[in-house]
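Note that this complex is displayed minus one protein chain, with the remaining chains in position.
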Amino acid sequence: MSRLSVSLPGLNMKNPILPASGCFGFGKEYSKWYDLSLLGGITIKAATLEGRFGNPTPRVAETESGMLNAIGLQNPGVANIIENELPALKPYNIPILANIAGSTEEEYIEVTRQISASPLVSAVELNISCPNVKEGGIQFGTHYKSAADLTRKVKEASQKPVYVKLSPNVSNIVEMAQAVEEAGADGLSMINTLVGMKLDWRTGNPILANKTGGLSGPAIKPVAIRMIYEVSQKVSLPIIGMGGVSTAEDVLEMMSAGASAVAVGTANFVNPYICPEIIDSLPALLDEIGVENISEMTGRSFRKWKTPLSSR
Amino acid sequence: MSRLSVSLPGLNMKNPILPASGCFGFGKEYSKWYDLSLLGGITIKAATLEGRFGNPTPRVAETESGMLNAIGLQNPGVANIIENELPALKPYNIPILANIAGSTEEEYIEVTRQISASPLVSAVELNISCPNVKEGGIQFGTHYKSAADLTRKVKEASQKPVYVKLSPNVSNIVEMAQAVEEAGADGLSMINTLVGMKLDWRTGNPILANKTGGLSGPAIKPVAIRMIYEVSQKVSLPIIGMGGVSTAEDVLEMMSAGASAVAVGTANFVNPYICPEIIDSLPALLDEIGVENISEMTGRSFRKWKTPLSSR
Amino acid sequence: MMKHLLKVTSNTEIARNIFEMKLTGPGVGNMTSPGQFLHVSIGNHTSKLLRRPLSICDVDLEREEVTLLYRAQGDGTKQLSEKQNGELVDVLGPLGNGFNMDEVDIKRSALLVGGGIGVPPLYYLGKQLKNTGVQVTFILGYQSLEDSFYIDKFKEIGETIVTTADGSFGIKGFVTDAMEQSLKEEPVIYSVGPAVMLKAVEEKADSLDGYLSLEERMGCGIGACFACVCPTETRKSGYVKICSDGPVFKMGEVVL
Partner (left out) sequence: MMKHLLKVTSNTEIARNIFEMKLTGPGVGNMTSPGQFLHVSIGNHTSKLLRRPLSICDVDLEREEVTLLYRAQGDGTKQLSEKQNGELVDVLGPLGNGFNMDEVDIKRSALLVGGGIGVPPLYYLGKQLKNTGVQVTFILGYQSLEDSFYIDKFKEIGETIVTTADGSFGIKGFVTDAMEQSLKEEPVIYSVGPAVMLKAVEEKADSLDGYLSLEERMGCGIGACFACVCPTETRKSGYVKICSDGPVFKMGEVVL
């Protein structure tokens, strides 16, 4: 066990860094840039039952210190992913967190059943927070009861621990977290993107074909930190934190807020090497503040030096 | 009537630009920098019944393309404002929008009664969205029923049109807007700040003494644009748009989304001359896109070239 | 496929809002396939997160120098235009797949059709085709005389026909208005420009013997984010990613 290792349900990671879902495809592309076995784990792009083409383009737009995306859950379908995408990740021998989505409860359940049965999948990330699809996604993610019901059913269907990915577009993130905790979630992923929009001032037209999109990147980090801070004090589930992380300092800030592991999304587009570079930088920062094991960082903002959440 | 003029309930403005509440004090300080009569109007800092000291310091922190504040509604109290602050604004002869806050319904009502009686006040902005105070503020702003009840009572107490300032920290901004519209609001102001937080990664301690604060600045503009776009299509109230506006292009983007006037907050700290500079730049931009009157911009993203909301 | 810090050796306005930027560094050695692009960072730690895809316009392998031509239109390219000599620019590349030049054997001619800021990659392509002995004709469409650029340089490679939308220079009209004559030789067509132009070119062409280079807003630039997809009828998946499957596609392959 090295000083960077963290352990969460189903995810025994040699460091707390994993790419965020949708920002790393199924790993293949980035494997041309560096050795993926350096990562703590990988979150793969959302899987749905059938293949989906997603939204029309343009699908991305730039905003100040952030970006909007409206990909619309494009993916080749769960069977195809299991057959063609997952095997390529086997050699790296790192935990895989499979993000799953659907339009109906039945779809979520079936995708979970199939993908959680893959020996290559370590845990499932239940995406009830995608703002870019008409059905499913965020409609589950903004109603406590639907979220809890879905969590319960997905949990039943899953052979692996289930992380519920929360939407920040809610009035009360703590109640949402508590609802899915009660429904049996093994962990939380937070946050997904904030719903945003950009218009061309000349024409008045939205830049994105889908009109609205999900805001990610450093712009949203303060919202992510606040939500993780609030939720981690009110639930006893480990949290995979994300939202605007782009430096090793950001990782430690987010762990201090209460995260046990940290996912990096948009920053991969800025710098394809960002994940290994962050991992490399962590030990020196820990030295600077005299912390031996990174897992001690979790929740430092409110629980000074007590047992970190990530080792429970 | 010049090409920049816009007309909203109680607010006949020679241009659509007014400083946002809390970012311009009571005008006195900026009057040393330029002639306030250049502005379309002024939103003054929140008034409460008694004077308040607000939160401990530090009260501000910087984030990527944004800032957090937790001022905590510091103000000298409504009577003092009416007696000492408002008269100084008289010479500029521009509409004054008085932002009001409180811990209880009774306080809101009494502040409204007093300040709306001032002949210097053109309209009242009901702040049910301050994230930085324990009581009042956002607790009204995230529950539709409390918001509607309060709006109704404030409306009864007010001698001037009432704009309700909405919080973006809600699951469904449209339902909130509809609730206050039904309760009799004359207009909407949106958006207030997103709740956010920043930690010192070295110590884990929050930068703000209040721990959490309100996120403002360009980082939140995509959220503001999206909410204004959604709400303006579902209510028939004029909207004073705000959230990250810092250029004349931003103003036109926000009006295209559905705003009839635009408030500038954080950008005043970046450049104290920002409001007059934006006002100066607007005509050339309108020329560039062949628009004669700025009021035609309102809602362009969804209502191509129809009667603008601001002239209804 | 790598990340490089290249040094600006020149960055000058060569037509209205059109800049020619030359960058040097060891990474340039791999930039040998016309049609590939660089994913250019605007600056570090600033508010502009996304990289800008810019086509490789020319490469001098000896001097390890790559040339980009870009229009300063939005905030990012405007900031790029302020870079001074000696400053470093962070680029990913070369990315994507360049033009297939195998089909044009020496006996055939090539018609290179570019619109506006789509013309840069055609320069490097034309140069290489000419070197292999192919006869190259360019049709370049601009808005107006003021917006035109690099015409003399294209002329050094082959016959160059210019169209302008306002008629201020060359033939008044669009590139397709100038294609008729050149099509007689049944050339292989290579075209870069906005989608509507590519569509018109494809319709105008008698056969589907040619290649189109597409543009789309990009996130990652390397095939991971699905930002830049385009539907196709010929591929099993039903779509391609412009950044990694393209930006060059065979005519008829993608649904424009």
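By written order: A, B and C. Residues from 1 in each chain.
As a working rule, contacts are C-beta pairs under 8 Å (C-beta built on N, C-alpha and C of every residue); 3 or more make two chains touch, one makes a residue touch a chain.
From a predicted model like this one, the values you see are computed outputs, not experimental measurements.
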Request  = Could you tell me which of B:K14, B:R59 or B:R300 touches the chain that is not displayed?
outcome  = B:R59
Note = Note that chain A touches the absent chain at residues 64-65, 218
Request  = With the missing chain put back, which residues of chain B would touch it? List them for me.
outcome  = 22-25, 28-30, 32-33, 45, 51, 53-54, 57-62, 64-67, 69, 71, 74, 76, 217-218, 266, 268-273
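Please note the rule applied: only the chains that are shown with their structure count from here on.
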Query = chain A to chain C: how many Å between their CA centres?
reply = 36
Key: Computed distance of Cα centres, chain B from chain A, in Å   = 34
Query = Distance from the CA centroid of chain B to that of chain C, rounded to the nearest Å?
reply = 46
Task = Any chance you could list the residues of chain A touching two or more other chains?
result = 64-66, 217-218
Request  = Would you give the residues of chain C that are in contact with at least 2 other chains, written as numbers and ranges?
outcome  = 47
